[in-house]
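Every protein chain except one is present and positioned as in the full complex.
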Amino acid sequence: MSYYVIGVGGTGAKCIESFIHLCAAGLMPDSKSLFCLFVDPDGANGSLKRAGELLQTYHDCKQLQLGATDLFKSGVRIAQPDIWSPLQDKPARLDEFFNYNILEPAAAHLFDVLYSPREKQTSLEYGFRGHPSIGSAVMASAVKLGGEEPWASLRNQISLDVGTGEGAKVILFGSIFGGTGASGVPTISRLVSNEFKSSKLRQDRFKIGSVLMLPYFSFDPVKSERLRVDADTFLLSTQSALNYYHSQHELKVCNAVYLLGSETLKPMRTSSIGGQGQENEPHLLEMYAALAALNFFGQESVEGYPLVARELQSKTRWSDLPYDSGFADLKKRINQLARFSFAYLSSYYPMLESINDTGRGYRAPWYINFFSRRGVDLKDSITKELKQLKSYCESFLLWLANIEQSQTGDNVDEGGHLINFNAFATTTTDENGKPTVVLRDPNDFSLSHYWNLLLPITANYPKGLSELWETMSDIRIKDPKADGVGRFVRALYDACGKVKAEDS
Amino acid sequence: MDKLKHIGLIVGMAFVFFIFALLIIYVEDPFLDSKVTTGANILMDEWRQLFRYWAVFGISTAVLAALIWYAWGQWTVNLNDWTKANKKRIVWLLFLLLPCCAFLMGWLLTPPIQEGAIFVTAFYLANNLAVYLLATVFFSPSSFKYTPWGAVTLRRGW
Partner (left out) sequence: MEPASVPSVMAKAARKACSVSPFVQSAAAQATAPFAKEEGGRKPAKHDESLTVSLQSLRYPERFYAVSNSYLAFMRIITKHISSTFRVHEIRALTALTLFCLLTGMGFSSCASKRLPPPAEPERRFSPVSEALKVDLFFDATLSMQGFVRTPENSYYQRMIPLLERGVIEGWRGGEASFYEFGDDIAPLPGRDYLDAARPTFYSNSKYNKKTFIERVIDRAQLDHLTIIITDLFQDNADVNQLSEKLKQKFIVNNLAVGVMAVRSQYLGVVYDVGAENYSFGYTSKEKPETGRPFYLLAFGSHANIAHYFATLGNSGLNAFPEKHVLILSSFLTSEPSPFTSTKLKIADKLSEISSSNVFARNYSGEQVKAFKITKGQAKAKFSTDWAYQPLPDGLDHSSELTPIIQGWKGEDTGARELFPSENLQALKALTITAKLLPENAPYDRLQVAGDINVVNFPSAGLYFYRILLRPARYSLPHWVAVWNMGEGEIEKWHLHPADFDGSKTYNLENFLGTLQGAVLNTTPPEVSEIYCYIRVDK
């Protein structure tokens, strides 16, 4: 089975970001490769850029020869180009896009009826400004599965998978309260589904799903812009969209539709119409979206209308997170990756840097075992694989911190939900005075909390990192496919996965 | 399993001690019997007994130093902070002072002899250093297994 993930708009990109992190934790049902594509007219979108960089980092880390492990289990194929814009090489104004000037009068009048002059003339380079009507038209016109890349490759690959019996599952992420997602998800779903509507094999070998994000965040309006996304209209837009989808059976092409939302809208840090300024921090609901995708990929078929909710209104717990093999497994894998990232950033990477600068590799027996004796060139790998891994670990920990902060704020001692993020991150205020989560300097990590990165704290092992160091000094990897830097990474990951009896 | 590992490593140190004790009694002592001239005031047998005593005292001190190094490295040093792994070779060298002091004690308190003193000195020194070195090279705590000199070369197995 091949997996295809399409993130539409900024929210779709953030969902893919969460999904990538869950893939890194080995939560995918198997190790088959993943095809990722971002769809957004606003290529400079901050969230999109972050997700794109994460995807590239994941791809780079995947090159490590880790052997048979859950870490970076899934292969990833990044679409070329990875970000597709419907406005690529096309005029950025709606009227110019549809060649309004040369339209036939009837068509032009219809155009006038459907779109206000402002809508026709506003630049779409930052997206569809929360106007799905604009987006739908542009999307429907631009997406050509048989034509340009990456759609052609997408179509060909899906055809191959379906034709060989491998099967293909496609899931789309997007919000229905914005512009790009609301317009793109149903449109692209329909186009992709229609491509394979005639195939007899479609029924059991091709499945398509969508994850639709209802409003879960808000931001201050950008007063300088007249045509803009207004958070105040999110609910209204959502209501309209849902009604529309239901009445028009827009989503009937999907084998599964996941609708996710939150009653409280988390205020985002930045307010922007788009571009780099529109970089919204990760949210727990995106993790739910990623879990929904995992559910879609893992299940043979999704039956009925299951509901998922938190048990307590005031608190989110791990048991509130749906995962096919149980929340305990989910928590265990997240925990392992969190510990891995924590340990790597706080201890192992700095030690490798120190060895690279000053030598004396004997200080770290694992360095001797995995690098020196195996002929792995530290000077080379410190600037490549190890640095890429560092980058991934930083983004994972920051994502975790933001996930928690989206629920909590600062205080995690008693009121914390899922992540004890104060061990590795802290909240600060940005230049606009808005609270923001930043990763601590690794020297400032709370090292005694290594064992308790996830909440609730069940047992206290303040020397957890020290024990990890000892384990790493002795650990042996028997997997012959683990080699080079990957062998070290594999060892560290496996060591971080060792649990004590009291750990749950 | 951890307990078994500690026991195994400590038994290993004891094994090194045992081997060198055998070496002292069955190799060095008979060797010195043919090389040493004690002179007046002491019987050769008494001198040999004293040699064996100080030699075993020396290797006992060396093993004790290795055991303290093990206990300190295993249960005292907290490697939560990676920088704590620094300068541990200096500590290992400081523990080496114990067998060196034992060597000095043995060297000074063994009655002077007319012939063969260089062998006695060499045995005292070599025994103490070798026991400490071997015990720490092969049986150091995992986190410091390569800290002793020569451990990286000698521990080729892993």
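Every chain is named by a letter (A and B) in the order it is written, and numbering of its residues begins at 1.
Assume contacts are C-beta pairs under 8 Å (C-beta built on N, C-alpha and C of every residue); 3 or more make two chains touch, one makes a residue touch a chain.
Worth saying up front: this structure is predicted, and the values here are computed from it rather than measured.
Student: Taking the whole complex into account, name the chains on display that the unshown chain touches.
Tutor: Across all of the complex, the chain we cannot see touches B.
Student: Quick one: which of B:Leu4, B:Ile90 or B:Leu108 touches the chain that's been left out?
Tutor: Checking the options B:Leu4, B:Ile90 or B:Leu108, the one contacting the hidden chain is B:Leu4.
Student: Under the stated touch rule, tell me which residues of chain B contact the chain that is not displayed.
Tutor: 1, 3-5, 8-9, 12, 15-16, 19-20, 22-23, 25-27, 30-31, 33-45, 47, 114-116, 138, 154-158
The criterion applied here is as follows: only the chains that are shown with their structure count from here on.
Student: Per the centroid of Cα atoms for each chain, what is the distance between chain A and chain B, given in Å?
Tutor: The computed centroid separation for chain A versus chain B comes out at 58 Å.
Student: Quick one: in the complex, what on chain A touches chain B?
Tutor: These residues of chain A touch chain B: 346-348, 350-351, 354, 360-365, 368-369, 372, 447-448, 450, 462-466, 469-471, 473-474, 476.
Student: In the complex of these two chains, what residues of chain B are touching chain A?
Tutor: Touch list, chain B to chain A: 77-82, 85-86, 88-89, 141-147, 151-152, 158.
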